[in-house]
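Note that one protein chain of the assembly has been removed; the remaining protein chains are unaltered in position.
Here is subunit A:
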Amino acid sequence: MEKMAASSDIREKLRKKRRALQDTLVKNKNEDDIQALVPSAKFNVDNQPTAMKEAEGSDEDPGESLRRTLRAQREKRKTKLLEQSFVQDEDVGEVSPTQYNSPNEGPSSRVDDSVVSTRPPTGSQRGVSVKSEQPSSSLHLDTFVTRHLQEKLRAARSKGESLQQQETSRDSSEPVSRLQRLKDRDTITRFDREADPTSSGRDDDPLTLRARVKFREPARRVEKDFPTTEEAYNFFTFNYEPDRPSKPESKSRKRQKQRDGVEEDDRDENGQEEAEVEEEDEAEEDNQDQNEFQSEEAPLVRNEDDLFVIDHSPQDFVEVRKAEYVGLKKRVQRDRELLFTPSFRTVPTSVKLPENTKPRFLEEEGLYVGQRPAVSLTNENISENRILKMAEGSKWFGDDGKILALPDPIKESSTRPPLFHMDEELDPALQTVYRKAMKSQYANLYIAGATDPEGDYQLDVDVSGLIFSHHPLFSREHVLASRLAQLYDQYLSRQQNNLAGHLTEKLNGLRKALRNMMRIHGEQGSSEALQHRISEYSLEVRNTRQLRDLEQEKDRTLLRSIIKVWKEIKSLREFQKYTNTPFKLFLRRENVDRALDEWEYEGEILKEVLELEAESEEQYQKKLAEYNKQLEEWKLWRKKQKAKRKKKKKKKKGQTQDDTEEEEQEEEEEQDQTESEDPFEEAPVKPEVPERPDIGSLEQWVREKASRIRRKPGEAILVPELCTSGGVTASDLCPRAEIARREDVSRRSLFIKILYNYKEVSRTDSRSLSTDFRVHFGQIFNLKVLNCPHSINLQVFEEIGSSYSLLAQVFVPVPDPSVVTGRAPIEEIEFSSNQHVMFDHEGVGSDVPLSFESDGSNKLTLLTSGKLSCCVSWGIGEEGVPLAPPLSQHPGGTHRGLGHLDAVSYIGASGLYDMKKIGEWAVQSRLDPNDPKNTSIMHLLKVASSGEVTDPDYFRLEHLQEEFNFVSDQEMERSKRFRLLRLRNQEAPEFRNYKFVSLLEREVSDKVFQDYEKRLKEGETIDTRQHLDPHRAVVAKYLQQIRESVINRFILAKHHYQLSDLVIEEEIPSIGILGINLFKLAESKRPLKPQRKERKKVTAQNLSDGDIKLLVNVIRAHNIPIRKPQSSKPGQSSQSAVQGSDWYLSQVQVRPFVEVSFQRTVLQTTTADGPNPSWNEELQLPFNAPNGDYSTGSLQSVKDEVFINIFDEVLYETGPGDKSRATSIHTQIEKHWLGSVKIPFSTIYSQSKIDGAFKVNTPAVLLGYSREHSSTSVYDQWRSTQGGTFVRLFITVEPQLVPGESIREKIKEAEFNSQEDERLLQASEKFEKHAAGGYPDRPCITTVIDLSGKTIFITRYIRPLNPPREFLDAFPNNPQEATSLVARYVSLIPSLPDQVSFSATCDLLSTCDQFLTLLAGDEQEHAVLLCNYFLFLGKKAWLIIGTAIPEGPTAYVLTHEQSGYFIWNPSSGQFYEKGDTFCPLQTVGCLVNSDNVWFNIQENPSPLHTNFDITKAKMWKPFFSRSFSHPGLSSVQPEELAYRQTDKAAAAELQDRVEKILKEKIMEWRPRHPTRWNRYCNTTLKQFLPKLEQGRGQDVAESHRVELQNLLGDYRISGFPLHLPFSEVGPIIEAVHSTGVHNIHSSNVEFALAVYIHPYPNNVLSVWVYLASLVRT
């Protein structure tokens, strides 16, 4: 504001200066430039006072014109803004030619440049634009001004203009004076604007200044005619400060001081204008300034014209003075006068508040006081002081004596979340993305998928006016008048409708038709149809007549009441002696032809009477007919009665009487009978004869009616006419009460608010209530509609003075889209209000009882009511397009709400609607099928009737599922591709890892499903062919089923993830581990004795073929059998043994090597020497998972075993060849099997590494080898007593696979149900957890899972059970023998690890009878059975849960006998003493018997160091203790085991089959060589086998071997018996294959093979295979 004012001021001054200059120039134009300037300047100086005076004098005029022009300018502002750009272009054109006109072109243009460069950036900036715009904007000025300016332009805008610019620049480049001046100007401008009288002082001030500064230049020019560029520059940049004349300055200052005072007063007055100015835009500001300026200048210019043209010269403006020094003191004083410095001190509260009031403390009063914004105390004091100086300053202070302040608006925390700052850019995710603004779809509820989203709709609300039918301010006369008006309106509308007339005509027509019909058909006799029609017609006539009578009566009463009301009004007017309403009622009389009228009247009556007669006659006839009918019935009934009575009479009296008498009697008796005898049988009442209608009375009734409802014949027709021509009595003639009423009326005004969807959108102007209580608004409101219209509401407000109240609301119906502005009629909508209003003047009030009777009776209560005439319609667009929503999209369809119920029926046209009902309705309402309005309904009905459409009477869970099925279910079933995909998804074993399901249906081959289907089929049938033993087949089948069910359980568990499945995390380190870790830091990097480091485990899922390798590190072996010296003669063997020492030294005892075969990959070590070789070799065998599936489950089910076979490499010289006899020796290598170790892959997988010495399975008899050593060393001797060969191995899988996680935990989560007590389960869980925590390497089992998946406490399995009878009977006196027999029996049951059978490490423990039925189980089952047998035999036995080599966690059996503790390996049947170092059991975890479980808490868990005294609490921690006693768990085992004898014949048969199969296999394995069987040898071997069985594999066959050698004589024989428990043929074949006997390729080799199967009870079979190779020497 100030700035603007300042700039405008500057501009103003500039203008003036320019004008002045121009004028002088104009004046001197014809003179020589150089000469002219000088004198004119002088002249100016001289005349300066005059000029001032002139300016002063002319001020009055400009003041006036200024105001005028200002107004004009403001109005034009807008248009100017638009033209601005155009105008500016023009300016350039205009200005430039003027410059060419200038006499000294060169300097001026140079000056121009410099002006630009030296101009300071602020303040004067605007001057330029103003300058350039000035001429153009002048175009818009008054014609006067325009003319004026044009004149000037034409005349003299040459050099002067450039000079002006210099002035500007000089002005602004005076930094010191500028500040001061700006201030001065500021105040001046304010006055300018309003053109105050005080502004007179202003004009001289700028003039002086102007004069002073301005024409220094011309003055200089006098001295130096043509300044150089340099000079010009200096000139412009020079500071002219010292030239300032002090006198006018101070003078003006004084004036300003005065003005300051005035100004502050004026400020408020000017407030409004200032505010207005402030509102203008920046751009407008320029404009405005300019306008103002021009308007200001206009009058000045005019004056100047007169002034300067005549007697001014440039000298007038120039004043040369010395600089004047103003003393400091003086200046300070002056400053003090001018300046106000508010004090820092606190203002006392009393000053701030109005007098005699105490400050309130709002907060203490309990009012809410917001937090004030923080302002420093000093600043607050300053501003308070400042405000107090102002006029009305105290209004800025509140009651509490503080400056009024709004609560602190600053939020405490920033609402914007902090962004973390990258240098150049934000996070890409946080980057701002420009999106075009979009119209919200939802706001526009009209557009439910409409075509035109841009469509805007417009509702036009036309509020035309309002008429009150009652208003509280009604006088009594008004009440009557309005009633009259209403009645008259009614009358008019009735008249217009003329219902009575219509009905009369109709009646006449009907009568005529009836008459015609009677006449035409009367003679011909009436047919049935005709009769019917006639009766219909007469019925119609009757109805119409009644209706007509009703209407006529109404007309008549209406007319009467009109007249009555009018009379009341008249009497009221007379009574009150003034009239209030202009109503007047005229009754126009229309005379009628009396004769005609009477004739008509009579005729009408006659007709009516006739009709009525006919009707009553007809009615009578009807009644009569009915009577006759009833009479008939009655007679019939009486006859029956009579007959009855006759019979009775005959019985009673037995006599006959006269007929007449009888009849009379009958009459009498009949009465009696009906009453007495026949009370049960309802007698029809004897009908009464209907009365004949009274024709005479009819006519009278008709006449009476006619006289009531009809004009009397000959009477004139009265036509009422209401007009408002009557005068209203003037107010001064009325009584005071009436005057008060009228004044009240005139005070009232009304307006109407328009509410759209309950939101006020507009309101009408307030119109005053006229004396006739009508209000005319006549306003149309255009509502742009975006939201769907729900309601349009007009609220009528009454305004009295400044307050207004709601009178009534009117709801206007939303128009149909077809209702368009212009076509819609104005509707009158009635409204009323139940406000209770009472007045003390003539106004009757509202809701006040009112009576017109003199006695006050017949009161009526009137409520404010009226009619609002308005019209709501859809607007029309520019091209006449209705701005209405499309018809079809009209909301609120009936289907909308219902559609939600069933989406399917909503989508399809299926029947949600009850079609039947619609159809019925259509029939009932007799819809016109041809009416275009009904087409949709008819169409719907047609469609519906064509097909059966029913409303679903069920609930759909997923509404649209069917709609989204991309193929039908049948197709899904049929498609091979979909089937494949589904099977894979279901993880069917065959398809679990099926890759590349073909894209096209036809590319899926049928072969894919063959396996799967075969498996499904096999599920039902048991294939006995594959199993040699039918029993085993059944068992295998059963096992398979269990396996599947368990797998299904585990599928759930497998998808149950734990954190450790997903995230590898460091264990929570205990202090100890932390210490170790710290210790590790100091550890040497390359220790001398490196330890095996934990390898990183690899999850199985991202492995593929070839990634996994099985590492077998064969370290060394002990006690390998050595060769016996071969002798051609049988008797020499012993001899050779005798002379052994020599031979021993010279001859190699044995050259063993180890061959490892896995998955048919065979690798072997180098050959070593001696019975105790050391290989220390690592063999790498590749591993391939079945089906390439490396998932954990799949790996666990790998059944492959690692065979580690020890062979002896034997070299034979085959004798010299025929040709190169002298030069070469042919040697043949043979390998002789010495023994093997089998390790199942599942064990390796689950334990991840196997390290230890394994006992080699050596055959009982090894032909050609002996275990006897001639060595005498103590060590060897001791070893030999152990009688076993050992091999030390380290086996692992590379990379280390994550072993199948113990699913035990998962099973618990998967909630395998349990029958155990919850407390017991919790205790066992706690016990196991505790054990695992304290001794992580000791297995502890308290609960196991049985075959049905239930958790069972382990002690329940232990129970004494009877072994087969024959074992007990075999050695009745030798319990030791029986024990070993039992152990052997148990070991003959095939072993099958649970991992293999159930594809996951899950301890499933079957009971002993199940075990014996299944004939397969893992070590635990063996151990349980053995333990139970031992218990039966009366031994003290326990189950040992521990770890062993190579099984890993396993179960052994502990027995306690006199000689000490024995540990039994249930799978092999061997027992070890407690101190045996070669016992495979490594750790003892816990002991289990039927009573309790003890956990081993001794330091060293190896059986060697374990004390098995379970009573010692320090060594064994019992599960059941005093705190948790044994709850008496019953056993799950059966009480007794039943055994059945195995069929020996079947065993023999099986034996033959096995032998045959094996022979075939061996031949098959030797495809290139002939396989010859030595029959003799076969039979010999066969004889050995039963003996071996009897000896239970003990080395008892030495004699037989000798015998064999004797028999075979010339053969070099090597062979051995294999002993296996029988499960299937496969393992036997595998075992035979692994011995590699078939690999002997020498040409003269012969083979011998014998099989013996020994049956034990319950189909436990012991299989012996004797295998030998013979080479003829």
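Keep in mind that, in the parts below, a contact is a pair of C-beta atoms (placed from the backbone, for glycine too) under 8 Å apart; a residue touches a chain by one contact, two chains touch by 3 or more; residues count from 1.
To be clear about the criterion, contacts and distances are computed from a predicted model.
> Suppose you had to identify the omitted chain by its UniProt name; would it be "DNA repair protein RAD51 homolog 4", "Protein O-linked-mannose beta-1,2-N-acetylglucosaminyltransferase", "B9 domain-containing protein 1" or "Golgin subfamily A member 7"?
"B9 domain-containing protein 1"
> Among A:K329, A:R736, A:K759 or A:K995, exactly one should touch the missing chain; which is it?
A:K995
> Among A:E743, A:E1003 or A:E1178, exactly one should touch the missing chain; which is it?
Within the whole complex, the residue contacting the unshown chain is A:E1003.
> In the complete assembly, which of A:L328, A:L406 or A:L1062 touches the absent chain?
The missing chain is touched by A:L1062.
> Residue-wise, where is subunit A in contact with the chain that is not depicted?
420, 422-424, 427-429, 431-435, 981, 984, 993-1000, 1003, 1055, 1057-1059, 1061-1066, 1068-1069, 1074, 1077, 1099, 1101-1102, 1187-1188, 1298
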